[in-house]
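Let's look at subunit A:
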Amino acid sequence: MEFNILGIGVLTWLVFLPVLGMLLVLLIPGNNKNAIRWTALGITALQLVLAVIVTCLFDRSAAGVNDPQSFQFIEQFRWIAVESVPWIGKIEILYFLGIDGLSILMVLLTAIISVIGVISSWNIEKMVKGYFVLYLLLVTGMMGVFVALDFFLFFIFWEVMLLPMYFLIGIWGGPRREYAAIKFFIYTFFGGVLMLLVMLGLYFSVAYTNEAGEMVHTFNLLHMMNSANFVEGSIFYGLDTTWRYIAWVALFVSFAIKVPLFPFHTWLPDAHVEAPTPISVILAGVLLKLGTYGMLRILYPILPDGTVYFMYLMAFLGMISIIYGALCAMAQDDFKKLIAYSSISHMGIVMLGMASLTNQGTVGAVLQMFNHGTITAMLFLTVGVLYDRTHKRGLYDFGGIANQMPKYTGIAMVALFASLGLPGLSGFVSEFFSFLGAFDAFRWITIISVIGIVLTAAYVLWTIQRVFLGEGKEEHNSLADLTGRELVMFVPLLLIVIFLGVYPGPAIELMNTSISTLVEFVGLAGK
Partner candidate 1 sequence: MESVNELLTISPIVIIGFAGLFVMMLDAFTGNARWSFYASLFFCLAALAGAVQNVLGPTGTSFYSLVYYGGTASFGAVLVLTGTLFSLCLSKDYLEQTGNHIAEVYSLVLFAAFGMLLLVQANHMIVLFLGIESMSIALYALAGLLRDQKKSVEAALKYFLLGAFSTGFLLYGIALLYGSTGSLALPEIAEASDKGVMYWAGVGLLFTGFFFKVSAVPFHMWTPDVYQGSPTTVTAFMATASKSAAFVAFILVLSRALPDTSQQWQEVLWIFAVFTMVIGNLLALVQENIKRMLAYSSIAHAGYIMVGLAATSGAAYSAVLYYLFAYTLMNVGAFGVVAYYECHKNCDFTEIKNYAGLGFKKPIMGILMSVFLFSMVGIPPFAGFIGKYRVFAAAIDEGLISLVIIGVLASAISVYYYLSVLVYLYMKEDETGMVMKRPSTLYSLALIILALLTIYFGVHPGLLTDFLGSFYSVTW
Partner candidate 2 sequence: MLEQYIPIFILIALAVLIAVAFIILSYLLGPARPNKPKLGPYESGMDPIGQAKERYSVGFYIIAMEFIVFDLEVVFIYPWAVRYQEFGPGTLWAMVLFITILLLGLVYTLKKGSFKWDMLPGSPAK
């Protein structure tokens, strides 16, 4: 499958369209705020259109994962390539993009959330130009990570995301923004550093023979997945060696920080609470998925022996995250912090589903990634709407909002119930699949994890009671209901949540082939 626009592949367009937008925004004078906003919206909308086209053209029967032939929309050329040397062989770093069933939903999610993020950024007045420049750079980084198939390229996009995120939290954030920004940066940078180490180790361990018969060291992820490419005597050669386990743990930690998995989660509540609403939306909607996506794309197929060896550890950490996140959420009296902790809990479900190494569990996990992206985005927008109007976020500051803002309450209820896992809404389907798969693999861990659902129900219902029901506060009597702009950002998400709750088939079909290939591959290679 190929799709070119002006001779450039569609994935390059997807990734670098925001950079183009960035340059456009830079050209607009800073006081023309609306022009900047519309440009950013136009660019992200165009990106969404491309993403939808890609999804429509996507061939559901092609597996991808470790087989270069069945990746789609491939673009590949040498980025940094070096001629042959007698004793190290050839070296190459590729500009290698492509998508398969693992990434297609994430690409779509990124595009959707980016547009929603721009709409919800409309009321940002502080240095609009700088804000959107950084925002668009962030979008490029996120999209790049999801389509990169070369480890080096993946790493570059991964780190490029840090810069805009750091400034977006640090400049446009709340009162403790510098603390939150630097904490976010240090945690993720530390993860990046571990990834870099493993990447270097893998690079020197992996070499393939190219058409000319030369040994070439490469960062190509697909070559790294082939255990025959590991050079004999190199550090990661063999299966179930200590070095491979160390590498697995290091890589796992670097991704787990991003997820974030207990005990690497402490940056998340701070970052969420201090970040402005649209950035929270992006953070919860897309950035957290990078961690779990990275595990599926890199950790699972490249180090399958470690994955199988450590699957109980993953499940266990997933379980702790589910329970611990839910308990913490219950203890919050800040609406935004509550949602931040609920994210930790829900990402724990993704982890648990993935760890099972079963088809249902992994499908559930990827679907949960998508659903959590849309649902949590809605929840953060919900908080943002209240905060815009009252500049308060405390759960006890509100009450009886349902009377003043009926439309808003309706939408917020859907989001909250979806996050609770009510059948008929999208959260239910993915959580159900995840638990189903996990139950096959680890009975007791799953049974304990399901308690998390009960806790979720508790804090969600309690939140609804405290914020939306009960007696209204007098100072909130004049609260206006949703404006047209706010409806525009809520409604698409609402439709997705309901549609996937009723009919999840299309989403599952998109990834089914790839995931069964992945699960089979990991199962075979790891045992």
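One rule holds in what follows: a residue touches a chain if its C-beta (ideal position, glycine included) is under 8 Å from a C-beta of that chain, and two chains touch if they have at least 3 such contacts; residues count from 1.
Per the selection procedure, all candidates are chains of the complex that A comes from, given by their letters.
Quantities reported herein were computed from a predicted structural model and do not represent experimental measurements.
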item: Candidate from 1 or 2 that touches subunit A, complex-wide; value: 1
item: Subunit A - residues contacting candidate 1, complex; value: 79-85, 88, 91, 127, 130, 155-156, 159-160, 162-163, 166-167, 170-171, 177-178, 181-182, 185-186, 189-190, 193, 196-197, 200-201, 203-204, 235
